[in-house]
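This structure is in structure tokens; I'll ask about it shortly.
The complex is shown incomplete by one protein chain, all other protein chains being positioned as in the whole.
When the chains are written out, they are named A and B in that same order, and each has its own residue count from 1.
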Amino acid sequence: MAFSEQEIRQLARLARLELTAEEVRMVGPQLERILEFVQQLAELNTDQVEPMTTALDIQNCWAADQVADGLQRSAALANAPQADGEHFLVPPVLPGGNG
Amino acid sequence: MTATRDDHGRFPFETIIGLEVHVQLKTVSKLFCRCSTKFGAAPNTQICPVCLGLPGALPVINQQAIELSIRAGLALNCRIPEFTKWDRKQYFYPDLPKGYQISQYDLPICAEGYLDLPETDTGEAAKRIGLFRAHLEEDAGKSMHDETGGLTQSRIDLNRCGTPLLEIVTKPDLRSAEEARRFLLELKLLLTHLEISDCEMQEGSLRVDANVNLHISAGNQKVVTPIVEIKNMNSFRAVERAIGFESLRQYDEWEETGATIQTVSKRTFGWNDVREQTFVQREKEESADYRYFPDPDLIPVALPAERVDAIRAALGELPSQTRTRFETQYQLKPYDADVIVNQGPTLVRYFEAVAKVAGDAKRTSAWIQQDVMRTLKEQQCELNDFPIAAPTLGQLLRKVTEGSLDNARARDVFQYLLRHGGTLDEATKALGIEAVDQSELDLLCDRLLAENAKVIDDVRGGKQQALGALIGQAKRINPNVNPGQLRQRLLEKINAV
Partner (left out) sequence: MTVPLDSAAQLSQLLTSGEATAVEVAQEALRRIEASEPAINAFNHVAGEAVIRQAEELDKRRSAGQPLGRLAGIPVAVKDVLCTTEMPTTCASRMLRDYMSPYDATVIAKLRAADALLIGKTNMDEFAMGASTENSACGPTYNPWDRTRTPGGSSGGAAAAVAACDVPLSLGSDTGGSIRQPAAFCGITGMKPTYGRVSRYGLVAFASSLDQIGPMSWDAADNALLMSVIAGHDPRDSTSLPAAVDDYSLAVAQADVRGMRIGVIRDQLENPGLDDDARQAVQAAIDVFRDAGAELIDVRFQYSRYWVPTYYIIAPCEASSNLSRYDGAHYGFRSLGTREVVQKFGPLMAMYCHSRDDGFGPEVKRRIMLGTYALSEGYAAKYYTKALSVRRLIRQDYDDAFAKVDILLGPVTPTPAFRLGEKMDDPLQMYLCDLFTVGANLAGLPALAVPAGKTADALPVGIQLQAAPLHEPALYRAAGAFQQATEHHTRRPPQ
């Protein structure tokens, strides 16, 4: 397992991180070591084992379809980096773009 | 066999269409929080920590959304698995504040099913359209960018964020733009009938993406064109036109460039409703890596067979079943049954209520299609606001059937009721309509025959149409007289002389 700088940059892009050149150099070998460590799991045959996504053995938790009060708009926008009093403002979403 | 070109110089081709339909479920609160789903509120006034994706907030599923999804699944002949779960679909977009959408990946709430399209009056045969699945997911908010305004920012409204959507995915079973439209109409009828969704494309409560490509029989070879996904269609008409346009565009593209499914990967096109053209949105489908995984904030949903059976039992009659029943119970023609059923459950209920009182389903069908539906269209009103109650219309039509009122007089009454409302008695009284009794009718006949000796001769000579002049005179003397009864009495008297 060895990451090229290009692969690290691609992964960072997928995670929306603009890593500095220094970070790119450092994180590659660190990920490699961690992945090598967790690769121990490959020793185990788990073909017959059902994956366990939760420690709970309960099912069906739901709420009735009733409207309840949410947040005042001013409270919702209070933490926004930029807002116009009605909306959150973000850098332009270009048509067809996917962020 | 070698395919040859048609009159337009084209080889024969088949359009292959699959639809992804998103319908907003008619819940009053959102899928994972209790914010209102009401359409048209001021921006960012229907949000809370959960749908805003604030740190620490957690989702709790809306029970009614599960109920409505199962209802839809059963109506669409889907298998409802005993177990369904929630997955996170991860991508970054400003209208998706958590950075992931809670959706269903490998265990959707509705598994494989189908929708039957009825035969049409224009001769299209009935057809079964297969469905891959239908799954529940939360809607995103809205991002607005006013390019003409030269804004340097996009505005985000999260009111819609978290509204429950059912995504219905068809198999690539549709073969024409018209067929796609038929599918959507039938789907809308079913979902509105069951009060699962409003299915208003204008309000975004029904959204359609179409995957389109062509199978071209070019000479000896079979060519498959690259798949295009069309988005941004805002009406059924737009869907039909966009697919029609796109299939010809793909044909031309193949002629020009030779592009096939092997050489060009899936692209995303938009639909420009004004120019009536599809246009490239994304050249190459970005190899999106959504990194689906089970949402650890939610627990799986178990749907025991008894629960599903209870919902099935409560479904009631579906539109396709109503059509068949109308044909057998009321002896309506398939076309008439179709027209009434396609108007939706309110009209179906109205029709049945009127027919029951009138005692004549065919007359009821004709009046509803001609008089009621036309009036609704002209006055742009809903049946719920229609001033003539079903029993009143039923009584009116019963009088016509019994012969105590002719069609023309009945229409006068209908118009009066439309304007003034009220009961049938009030209307007939106001219009001065009274039943003409036998002695009155005899007196009138005697007077007419005495004044029109020539008519008697004409009738005896075989010219029965001569009676028309007498009926006209009679109506002027007494508008309440029933032309049919008058005609019959006149004939009796002439023959008896």
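One rule holds for everything that comes next: contacts are C-beta pairs under 8 Å (C-beta built on N, C-alpha and C of every residue); 3 or more make two chains touch, one makes a residue touch a chain.
From a predicted model like this one, the values you see are computed outputs, not experimental measurements.
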Chain not shown: contacting residue from B:R291, B:K333 or B:R349: B:R291
Absent-chain contact - pick from B:G9, B:G40 or B:P55: B:P55
Residue, one of B:F13, B:Y100 or B:F183, that touches the chain absent here: B:Y100
Where the unshown chain meets subunit A, residue by residue: 8, 11-20, 23, 27, 30-31, 33-35, 37-42, 44, 46, 49-56, 58, 61, 63, 71, 75-76, 78-82, 88, 90-94, 97, 99
Absent-chain interface as seen on subunit B, which is shown: 49, 52-61, 88, 90, 92, 94, 97-100, 154, 156, 158, 289, 291, 293, 296-299
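Convention: only the chains that are shown with their structure count from here on.
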Distance between chain centroids, defined by C-alpha means - subunit A, subunit B (Å): 41
Interface residues, subunit B side, partner subunit A - complex: 27-29, 33-36, 42-49, 51-52, 60-66, 91-94, 143-145, 147, 151-158, 268, 270, 281-282, 286, 288-289, 294, 296, 298-302
Subunit B-facing residues of subunit A, complex: 14, 16, 53-54, 56, 58-71, 73, 76-77, 82, 84, 86-96, 98-99
